[in-house]
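Working notes, beginning with the structure itself.
Only one protein chain is missing from this complex, and each of the others stays in its spot.
Now for subunit A:
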Amino acid sequence: MTDSKYFTTTKKGEIFELKAELNSDKKEKKKEAVKKVIASMTVGKDVSALFPDVVNCMQTDNLELKKLVYLYLMNYAKSQPDMAIMAVNTFVKDCEDPNPLIRALAVRTMGCIRVDKITEYLCEPLRKCLKDEDPYVRKTAAVCVAKLHDINAQLVEDQGFLDTLKDLISDSNPMVVANAVAALSEIAESHPSSNLLDLNPQSINKLLTALNECTEWGQIFILDCLANYTPKDDREAQSICERVTPRLSHANSAVVLSAVKVLMKFMEMLSKDLDYYGTLLKKLAPPLVTLLSAEPELQYVALRNINLIVQKRPEILKHEMKVFFVKYNDPIYVKLEKLDIMIRLASQANIAQVLAELKEYATEVDVDFVRKAVRAIGRCAIKVEQSAERCVSTLLDLIQTKVNYVVQEAIVVIKDIFRKYPNKYESVIATLCENLDSLDEPEARAAMIWIVGEYAERIDNADELLESFLEGFHDESTQVQLQLLTAIVKLFLKKPTETQELVQQVLSLATQDSDNPDLRDRGYIYWRLLSTDPVAAKEVVLAEKPLISEETDLIEPTLLDELICYIGTLASVYHKPPSAFVEGGRGVVHKSLPPRTTSSESTESPETAPAGAPPGEQLDVIPTQGDLLGDLLNLDLGPPVSGPPLATSSVQMGAVDLLGSGLDSLMGDEPEGIGASNFVSPPAAAVPANLGAPMGSGLSDLFDLTSGVGTLSGSYVAPKAVWLPAMKAKGLEISGTFTRQVGSISMDLQLTNKALQVMTDFAIQFNRNSFGLAPAAPLQVHAPLSPNQTVEISLPLNTVGSVMKMEPLNNLQVAVKNNIDVFYFSTLYPLHILFVEDGKMDRQMFLATWKDIPNENEAQFQIRDCPLNAEAVSSRLQSSNIFTIAKRNVEGQDMLYQSLKLTNGIWVLAELRIQPGNPSFMDLELSLKCRAPEVSQHVYQAYETILKN
């Protein structure tokens, strides 16, 4: 029969007809009827009225019919829970059927019926099926545990199913292992604390064995699970890598990417000098390149991942530039992604090739793509200094084409090139000015105005040019208005005589006729600056700008490291951590790369804040910043960041205000007027009251600080303690302490020979430790140590040794050898020897970082009975490299805001509240925020040690 009639429209009697057919005696007829029911169900017709009739067909020995009925049940059981109970008996019976297919089918379907009442009936059959002799039943039962857990987690725990599931990891059938791993991983994600998937060398070994035997889909589960494991040392990491590497040539791209993830993660632990490291790097390139010949969907996903990999380890693909050349028939989203990767791979070696390509792209027809290609040329210039000149001439060629959108893009990127290489390519300004009239996009206009303002002294008719923009001031977008304001002020400061009128005009336009608060505030700031102290204004406005670099479009390292852990997942496509798009906290455990063997590079560095919101230097002038290619411009729109301290602080106050920071009271809040102006004074009534205040008190704050920075002595040194008693070391007694002076750490040792024989041949070695402390020089004991002699040695240390997390964190295991034996001892070092000299964070950065670190990472501590007042606390801490960034007084209590940085780049931010306790003692309340919260405890101890001694 032709079955298209399943889809004929519902006639009135259809349900009745089906009912009759379902109750027919003939098996074939029943089967056809159920099929019809299912077809109706698919197109969205309500056939739930047939529930009892369909359930009646369930008791059959025909497997095909049974499957169809089960399919129906899964769909409608939820809406008809009472009816579903009717089916329970059959399910339970089917779970004991001699046919394994039926047993598995029953347990699978029961798990899919999400009705609470059914779950209790499910437990017994499930328990049996988990121990079934047939692997097909066992693997189905394993998944069923996950299903049941989702419906009723408590029940699963009470019934002990989790333990049975764990046992299945050692099952002889790889398919069962894979499903058990998948189920356990999922259950573990909803209980981050539980130790369900107890990964240890033994279980890892089992998984690696199963990896070779199971299906490609099972391999993905297992590889993803492996990626969550942290090997105990580099040898283990290497051996896992060796066993995972063959997966790179698998035909299934998901297997390949999961393997890449494991390798990228474990590579962190391998030393770069290792031969194996190089081999591994070489092996990673071909599978990634192969992915680019897949269909566009896969290509796109692969390119997003390669983008991350290239940022983390550019060496992997540095020779593969050609594969990223854009194909004529690539979809646009693939083209743009390739373009981005080309820039990331651009280097002096291949820049000529890249530029030639980009120039070709810039002449294509697709407008979006052409724009991006022009921007890419600018990024090349900024990234590869040697190519800047060629890039500029390429851009000039493109401007000559007079194609409107090409010209505008080119001007935007040339402005960035000026920012990177000031005073080098200004000869092109004349050409740019020729195109002034054709610019109609805000970004291009703003860029052009910036150029005119910045180089006003070299453009004869700069005032005319800017004046021409001023005519339609109110029709311009905010971006252009802000830029025009700044440019005219710059012009005025450079050519004050001719342009006084112009600047008055723009200031009054910005402050009086505009209702945009950003514009008004910036107008007032300039106005006050100019009226108070034109010399200072010059220093502020014409301050040398920090150079921009290509780093602006890189993903922030912490985020990048996290994303590397998520290679081959949706996070790697969105370039966002999973917490940003997975709801309900499932699977959002933060992942981080294992510590590197040479950890001199920082794992956390707030200097490069998240790309989405660089703190401080960005006013919220430009609305979106999602696109990396568009980023470079934004830097300039914020106030200048460097310059004389006075200027910087006051302008930044404004910035803080505009950002609406919750912490802005940090800057003090007594209103304080600014001296009378002898220039043009702004209408006083219009000055927002809060504007004057932060500027004034900002200044005084700053002076407070500088007075605190005075004496730079070494940090606190604890008295020597006995580390190795003589009785444990055959007469050698070692006592010692740690010091930090002017950036170098040393271990001051005192060796005493309490034995009766002479000691010689001293040597010292450290076990791997949390911060990579290692002797920077061998232990030098010049003369043999005769009995009862004591020698004092200062052993210089560095922090480039191997890293392994110790418990406690500051534990150091030391081995000392002499001619008699080798002795071992362990000691705890005070954390403050690791506080580095440049641990003073910029104020803006501090605010942003403080907000950026989640509150869970905040730790509170009490330090009682401290004999010092705020000033003394601040200077005492400063000598141990804990820097006070700001200070304020709230209701008689002093608040200090401090920062410090560890040798491995981890920043710790602190808020210290000082309140009078006993008459002469203070009680301190310390809140620490850090991205690696485990250090907080030790930082607190360092504080206590420094302050109490």
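Quick notes
Keep in mind that, in the parts below, a contact is a pair of C-beta atoms (placed from the backbone, for glycine too) under 8 Å apart; a residue touches a chain by one contact, two chains touch by 3 or more; residues count from 1.
By definition in this document, contacts and distances are computed from a predicted model.
Note on the omitted subunit: UniProt lists it as "AP-4 complex subunit mu-1", one of the names in "Myotubularin-related protein 6", "1-aminocyclopropane-1-carboxylate synthase", "AP-4 complex subunit mu-1" or "Alkyl transferase". Note on the undisplayed chain: of the listed residues A:35, A:318 or A:545, the one touching it is A:35.
The residue from A:253, A:592 or A:744 that touches the chain not shown here is A:253. Contact with the chain not shown here comes from a single listed residue; of A:297, A:513, A:792 or A:837, that residue is A:297. Which of A:153, A:582 or A:726 touches the hidden chain is settled by the complete complex: it is A:582. In the complete complex, the residue from A:24, A:170, A:348 or A:363 that touches the missing chain is A:363. On the side of subunit A, the interface with the absent chain consists of residues 3-4, 6-7, 35, 38-39, 42-44, 63-64, 67-68, 71, 78, 101, 108, 111-112, 114, 139-140, 143-144, 146-147, 150, 175, 179, 182-183, 186, 215-217, 220-221, 224, 249-254, 256-258, 286, 290, 293, 295-298, 300-302, 322, 325, 327-334, 336, 360, 363-365, 368, 400-403, 566, 568-571, 573-574, 578, 581-584, 586-587, using the contact rule stated above.
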